[in-house]
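Note that this complex is displayed minus one protein chain, with the remaining chains in position.
Showing chain A:
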Amino acid sequence: MEKRFVYMDHAATTYVKPEVLEAMMPYFTENFGNPSSVYTFSRKSKKAIEEAREKVAKALNALPDEIFFTGGGSEADNWAIKGVAFANRDKGNHIITTKIEHHAVLHACEYLEKIGFEITYLDVDEYGMVNIDELKKAITDRTILITIMFANNEIGTIQPIAEIGKIARERGIIFHTDAVQAVGNVKIDVKEMNIDLLSLAAHKFYGPKGVGALYIRKGVKIDNLIHGGGQEKGKRAGTENLPGIVGLGKAIELATQDIDGHNERIKKLRDRLLNGIMEKIPYTRLNGHPEKRLPGNINVSFKFIEGESLLLLLDQFGICASTGSACSSGSLDPSHVLLAIGLPHEIAHGSLRLTLGDLNTEEDVDYVLSVLPNIVQRLREMSPLYEKFIKGEI
């Protein structure tokens, strides 16, 4: 098969849709006014931000007043967790989360732990699902916050968010969900799901980098993370990233207008690829939940090989993939998510994440299927472990 360029790392980041870019352009050029200025010229900027806010609100079934723009998903997570913890210190110091959260959540929790908060890190099962009974048991009268991600960035597992939301609401505990990977892939209704805070980042759904949002349900007590001018109703200071916010608005509108159609198309491609991999490559394990997973997500472990070398070889064939989350790919530790679902170190090391997106085609899938099995085989042939295994020594 002829060499092609195939991007299958959409969970790390996506390209920007042309419509999104087009919506952003005027705010780089003629409408560059500072949204906080009072003259008409800047009112266009202000209006553009409010329109974007309405789009985000609509996508989540929230009110525009409940949407606050941030510098990205990590900021939204940090703000939600630290902001709620500090503002509700008088009510308690206990927070519940899981072992498979993104580092933006985990490190924020670890920080709070250092300064006197108590954190429960819930286990997950072999598919990466939290156990609702365990969650219930973990709740104490000092619990002020439950933060559980909507969908996992590595293995794609989708949590029972509505169920968790119901429990939190009944117990009067604030519920935050990191929905950075979920927006555009899962239908989200913050009212129906009893979500109090929700983080999102534009660059995961074909919007620009450097901009995200935090949904804060009316009435939730939260401190500021960034202090200064009165932007975002005094809750998030700093001159607004005007084109970025406009881009986020357009992107979320596009990403949520036909989630079913998007899912169906992507899932079909994903399953073609996944089935092909499982068929053609022996000693392979699918990580994550077989059904309750993000439509574009594949995460597999190939026994006897190193994910890092696999990535480099795939790249030589024009295929962009990942071993885990992008931000930790520089480190040599195996992924905390794969360890949490019970993979031994050596198997966790041989993992590959392929995340499909809007522009991927059947040709892309078939190309990957024509390349990947050979690469895995080549790497296995270099592996002393594999040799022993074949000889029946292990």
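The criterion applied here is as follows: a contact is a pair of C-beta atoms (placed from the backbone, for glycine too) under 8 Å apart; a residue touches a chain by one contact, two chains touch by 3 or more; residues count from 1.
Convention: contacts and distances are computed from a predicted model.
S.K.: Given that one chain of this complex has been left out, which of "Cell division ATP-binding protein FtsE", "NADH-quinone oxidoreductase subunit J", "Cysteine desulfurase" or "Multicomponent Na+:H+ antiporter subunit F" is its protein name according to UniProt?
M.R.: The chain we cannot see is, by its UniProt record, "Cysteine desulfurase".
S.K.: Considering the complete complex, identify which of A:278, A:320, A:339 or A:385 is in touch with the unshown chain.
M.R.: Answer from the full complex: A:320 touches the omitted chain.
S.K.: Which one touches the absent chain: A:170, A:308, A:363 or A:381?
M.R.: Answer from the full complex: A:308 touches the omitted chain.
S.K.: With respect to the chain omitted from the figure, which of A:13, A:61 or A:370 is a touching residue?
M.R.: Missing-chain contact among the listed residues: A:13.
S.K.: For chain A, enumerate the residues touching the unshown chain of the complex.
M.R.: For chain A, the residues touching the absent chain are 7, 9, 12-16, 21, 24-25, 28-29, 32-34, 36-42, 70-75, 77-78, 102-105, 107-108, 110-111, 201, 203, 208-211, 224-231, 237-244, 308, 311-312, 314-315, 319-323, 325-330.
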